[in-house]
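For this view, one protein chain was removed and the others were kept in their places.
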Amino acid sequence: MRYLPHTEAERARMLATIGVGASDDLFAAVPPAARLARPLDLPPHAPEFAVEAHLRALAGSNHAAGDGPFFVGAGAYRHHVPATVDHLVQRSEWLTAYTPYQPEVSQGTLQMLFEFQTQVAHLTGMEVANASMYDGSTATAEAVLMARRLTRKSRVILSGGLHPHYRDVVRTYLDNSPALICQGASPAGQGDILERIDDDTAAIVIQTPDFYGHLRDLKRAADAIHARGGLLIAVVTEVVSLGLLEAPGALGADIVVCEGQSLGNPLSFGGPYVGLMATRKDFIRQMPGRLCGETVDADGQRGYVLTLSTREQHIRREKATSNICTNSGLCALAFSIHLALLGEAGLRRLARLNHARAVALATALRAVPGVELLNRTFFNEMTIRLSRPAAAVVETLARNGILAGVPVSRLVPGDRAVDDLVILAATELTTDADIAALAAGLAEALK
Amino acid sequence: MSMNTQGRPTGPGTAAPATASGAALLPDEKLLFEIGDTGHSGVDLPEVEIGGDFLGGFERTAPLALAGLTEPEAMRHYVRLSRLNYSIDGGMYPLGSCTMKHNPRLNEKMARLPGFADIHPLQPVSTVAGALALMDELAHWLMTLTGTAAVCLTPKAGAHGEMAGMMAIRAAHLASGANGRNVVLVPESAHGTNPATAAFLGYAVRTIPARADGTVDVAAVKAALGSDVAAIMLTNPNTCGLFEPEVIEIAAAVHAAGAYFYCDGANFNAIMGVVRPGDLGIDAMHINLHKTFSTPHGGGGPGAGPVVLSAALAPYAPVPFVRAGELVEHAEGGHLGRIAAFHGQMGMYVRALTYMLSHGGDGLAQAARDAVLNANYVKARLGGTFSLPYGDGPCMHEALFDDSFLAGTGVTTLDFAKAMIDEGFHPMTMYFPLVVHGAMLVEPTESESLQTLDQFCDAMLGLAAAARAGDAARFTGAPTRAPRRRLDETRAARQPRLAWEAPAA
Partner (left out) sequence: MTTRYTEDHEYIRLDGATATVGITAFAQDQLGDIVFVELPAIGRKLKKGDEAAVVESVKAASEIYAPASGTVAAVNAALVDEPGLINTAPDGDGWIYKLTLDDPAELDALMDAAAYEKHIG
């Protein structure tokens, strides 16, 4: 077996050093009833080429985003990742390092996390950021819990524009608490329900651009919630938008959470992704997740360590801010490298390009008979109403090699009002030919 | 006041004269923000005009202040930074309870196939048959290896899997009308995530003391059980590296009391293919794909923590899951809702399945046996010198020592660990499990050759001899041969600097 270094002779020598006769003797503490009497019904070990052939066959039966025109978004986005990013993240010293608990031999990871935290703080317009969370949805749930700890209030309002999966995750984390107020599907950009804010409201959660692509007024929401002593949690699922749109921090957000997949990370069928979380300095002791901080070593040289870890599970145990342990280190690295390659100038250009492609998409869609654009505002994503049920139309186009977007009914089941709606995204990878193929396909399907 | 762990030095330690570092090979790398600026970019993109009027007045006015690097600058920055890291590819990582095994590169290659890496979680289900088949196949392997009825693949890490499993237990109790069960039993040797998870779900934690031999006493469990207990969270093999000999009796007692058995599967590497946890009577167990099934640690993640469930808990698994080749995305019946967006860590599923297929059922069992063999070999070679808190009987995949052999030397466990760095090894796990004072937990994994194990043991014995010979300075000033000397954690915590700030002009 190519991953196991010992020969049988070496195993025998080692057993002799230990002073037992057989490997089974090392399992003496295992009650006989618990030991497997026969090998498991699983295939035997296989050469590399055989494993590769099996997995290639599985991969080959999926339609990859690059195989044809592609407009699927709704919380995960297909962007170009520079070749440098994937080369670097596969370096041994990044890929196969453990969590940097021994800072003297982990300065690479630690300095990278310090840079990552700084990048996220700048991007979101906040003072501090943590060293990453699992993904945007779990970061949102953690932000809600953090806001409740900070305010010692219980009610939480989720805007109707919040991604339905994110809403479901918050619901699960809060055990379907009656203190959670969720607005239903709001495909026309309505449903921020600021009028529901009261003195017991810990936070209102607003996504922008929202699930349907609309740009939401964070400033108005911040003013409304602050007037009652609560916090604004801003959610961004498409971080590229922050190159063109105002930073949530500049608009009054108290906690900003993002899905960072768009930078550096492949779609990968939903994971692993990287959650970003940023907030005000005053709130750091209630922030979950790892934090990296600057210090000096015994010679006075600048260096970095994980810090403020008394908030975390391995020290506070049942009093921790969260049970989170693992972060998304390697995805954070990919995010950080991609953002360093872009820089401010590159990110602004990338965001403008995304928006321009979306404008081209919107223009083409509006010209298709039977298609109505619901958005007056958008960044790179929009919702359209079709003249017939959307799921079947999307399926028809998929059969013709065009992945036309996400039927809203897939995420909001049982609501007839959304049956005709599709959410579509454009990115820098969307070509004029892709848009023309989509428009033609839609026109044909809606005939 | 409570003191849940002992104090230990967190300042920079005593300074010995610094050794000259090889600047060309161990670079001192400035921060991204000190190298780059907002005008540099390593991505060529056209400057486009924005038509239409779709931004609603929300355009950014605040500067981003994001430093950029051209491609050669970026390559150099991240390559130089990477050289400051220890890695499993570069050396042995004997971190107990972390299972730092070899990460095969075939895993990486397979995860990057466009048919896996470039598919969207919400594209039509009809276009991702291969992805669903892969999830089904991974589920089959996990259920077969554990002898359980169901698996929820979604959890993003071990602690997330714990949460999912414990939520399923809570839901099962609620469904049966058992609302008064608000206590979870946790042995004192448990990982910190266990009590954190129980508390997170609103449970009170009742601690079970360890026996003098480091295992859990079925009588102590029975004494703690009652109609208020929802579950026990037990790690097996436990964090002392021992198989719980009374685990079957514990499971029976827990079930007889109407509670469930949550098993922390962090140490599954010791028993895969040898023992099926389902046969022990467990109801739920998470499996860290990034430990047992070789997906890379990546400097702290991403992980993946699928949780297997008994038939009793299967009806409460969170969505989504694959059932008979179909993707079930919305909660129905007693199923829990989502614990994360989309379908979990697909990239990690591909890597883990690649690893399983490479090993096969026979290879996985051999890997477990070799992991246990390696730990016992280290224990045998070091046991005469290093103190063994629980005697010299066989351990499972990790060997636990304590620091009593250092008594009177002026060398602490921490000093000893830092001196290991100067010998070319990553330190072992220290001060965990909490039940052992000055714990040193060594988990070599099956990946280490006999030659490497001997080098490691020789280095450890050499250090122990030096400590006893009175060479305390070698330890208290260590490390001296790393990119940094000991770092001042006190300063970092007292005056937190969590982001770079431009120096005042």
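Note that the chains take the letters A and B in the order they are written out, and that residue 1 is the start of every chain.
Criterion: a contact is a pair of C-beta atoms (placed from the backbone, for glycine too) under 8 Å apart; a residue touches a chain by one contact, two chains touch by 3 or more.
It should be emphasised that the depicted structure is a prediction, and the values quoted were computed from it without experimental measurement.
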Q. With respect to the chain omitted from the figure, which of A:Thr17, A:Ser92, A:Gln183 or A:Thr310 is a touching residue?
A. A:Thr310
Q) Among the options B:Thr10, B:Thr70 or B:Thr207, which residue touches the chain absent from this view? A) B:Thr10
Q: Go through chain B and note every residue touching the omitted chain.
A: 1-11, 431, 489-490, 492-494
Q: For the chain that got dropped from the picture, name the residues of chain A it touches.
A: 285, 307, 309-310, 315-316, 319
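Definition applied: only the chains that are shown with their structure count from here on.
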**Q.** Distance between chain centroids, defined by C-alpha means - chain A, chain B (Å)
**A.** 20
